[in-house]
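This view holds just a subset of the chains, kept in their places.
Per-chain residue numbering starts at 1, and chain names A, B, C and D are given in the order in which the chains are listed.
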Amino acid sequence: MIICKVVGHVWATKKEDSLVGLKLMVVSEIGKDNDLTGTSFVAADVVGAGVGEHVLVVNGSTARIAAGGENVPVDCAIVGIIDTLEVEREEGSVK
Amino acid sequence: MIICKVVGHVWATKKEDSLVGLKLMVVSEIGKDNDLTGTSFVAADVVGAGVGEHVLVVNGSTARIAAGGENVPVDCAIVGIIDTLEVEREEGSVK
Amino acid sequence: MIICKVVGHVWATKKEDSLVGLKLMVVSEIGKDNDLTGTSFVAADVVGAGVGEHVLVVNGSTARIAAGGENVPVDCAIVGIIDTLEVEREEGSVK
Amino acid sequence: MIICKVVGHVWATKKEDSLVGLKLMVVSEIGKDNDLTGTSFVAADVVGAGVGEHVLVVNGSTARIAAGGENVPVDCAIVGIIDTLEVEREEGSVK
C-alpha cells in the first residue's frame, strides 16, 4: 500500500457500466519529506474517506478485490484511513 | 486509475487476432501542474472517447476486464470520460 | 500498451522449459520527443516483428495471454506492428 | 522482491474488514549506495519483523498470496528477514 492524501473528487458520466455507483476520489502520494510527490491517482473509495485525510491506497489487481469483485474495472482503491503513522527515519545511511 | 488526455490514434494491421475490432487510442498522462508528463500509452477505448478529452485510464490486468475479457491482450484501457475534476492542492507540505 | 522500437535479438540456451521456441526480441520504449527513452525490455514476439519496426508492447500478466497461455513465464510481449500513429501534441498546458 | 528497511508502524481504525488483524509496517526501499531511496510502502508483515530490520518485500498480487489469501486487499508484504546480503558491485560498466 502507499500512503496518500485525498485531494479531490472526480465525476465521469460516461463510463464503464460496472463503475456506476462507485465513489471516485483523487489521491496524491505523500513522499519522503511529507510533501505531495505530484503523483496522483483516481481511487475507488470503500471506507468513506474525505478530502484532506491520509489514507492507505492499493494498486493493481488488489484494488478490484477491495472494490467489490474481480469484474469491477478499478486498479486503485482506498482501503484504510490512517490514524497514526510512526516513522523512525534517520538521515543518511541505513545502517 | 490515472488521469490522461486523449492525444491520438494508432493503427496496426498486423496484430494479435483478439485485438481486431478494438479502438486503440494514444493517451498521455496529466501531471501535477496540469501539463502532459510525457508518459504516453496506447489504450483500448470502450467508452467512445475522442481526441482532446480527459479520461480515466486503467492499467494492468484490470484493463482486460474493461476491454471485454480475460483473453484480450490489452494492458491499458479508457474506462471513463471525465466531466469535472475538483482538486484542492495547496503548495508545500501536506499537513 | 506502450510504443516501442524493436532494436535487437537475445539468445538464451539455458532457460525455463516453457520459453523454448519463443522468439525473444529487445524492444526500447519511444518517448515524448520520438527518441528512445533508454528503457529496454525483452519481449516475446508473436506477430513476426523485425528489427527497426515500431510495435505495441504489453507488460505484466497480459503478456502471458498474448504469448500463448497462463503457464508461459513471460511478462512482456509484442502484440502489434504499428502502421500509422497520429498524435496531436501541443506544447505546454493541456487545456 | 525488493530489499527494504522497516522504518515504522501505521494504524488505521477505519479500514476494509479483511485488513483487521494484519500488522501493517512502513518499509523504505534500500538503494544502490545502501541508503534509503525515499520510496516507502506500507506492507503487511507475516514474519514478525521489527523496526530497523532489513527485509524482503513483495509487491502486487504476490502480496495477497503471502498475506493469507486472494481476498485480502493487500498489495505489499514482508516475506523474509534478511540475515546476510553478499553483493559484488564494481563501479562503472558491467562487463
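Just so it is clear, a contact is a pair of C-beta atoms (placed from the backbone, for glycine too) under 8 Å apart; a residue touches a chain by one contact, two chains touch by 3 or more.
Being a predicted model, the structure only gives us computed values, none of them experimental.
Novice: With 4 copies placed here, how many are in the full complex?
Specialist: Total copies of the sequence across the whole complex: 5.
The definition used in the following text is that only the chains that are shown with their structure count from here on.
Novice: Take the average of all CA coordinates in chain A, do the same for chain D, and state the distance between these two points in whole angstrom.
Specialist: Once rounded, the distance between the two centres reads 18 Å.
Novice: Return the residues of chain D touching two or more other chains; collapse runs of consecutive numbers into ranges.
Specialist: In chain D, nothing touches at least two other chains.
Novice: Which of line, ring, star, complete and other names the graph you get from chains that touch?
Specialist: line
Novice: Any two chains that touch count here, so list every such pair.
Specialist: Going through each pair of chains, those in contact are A-B, A-D, B-C.
Novice: Where on chain B is chain C touching in the complex?
Specialist: On the chain B side, the touching residues are 5, 7-16, 19, 24, 26, 28, 30, 34-36, 38, 40-43, 51-52, 54, 60-61, 63-64, 70-76.
Novice: Which of the residues in chain A end up touching chain D in this complex?
Specialist: 1-3, 31-32, 46-48, 56, 58-63, 65-66, 77, 79-89, 92-95
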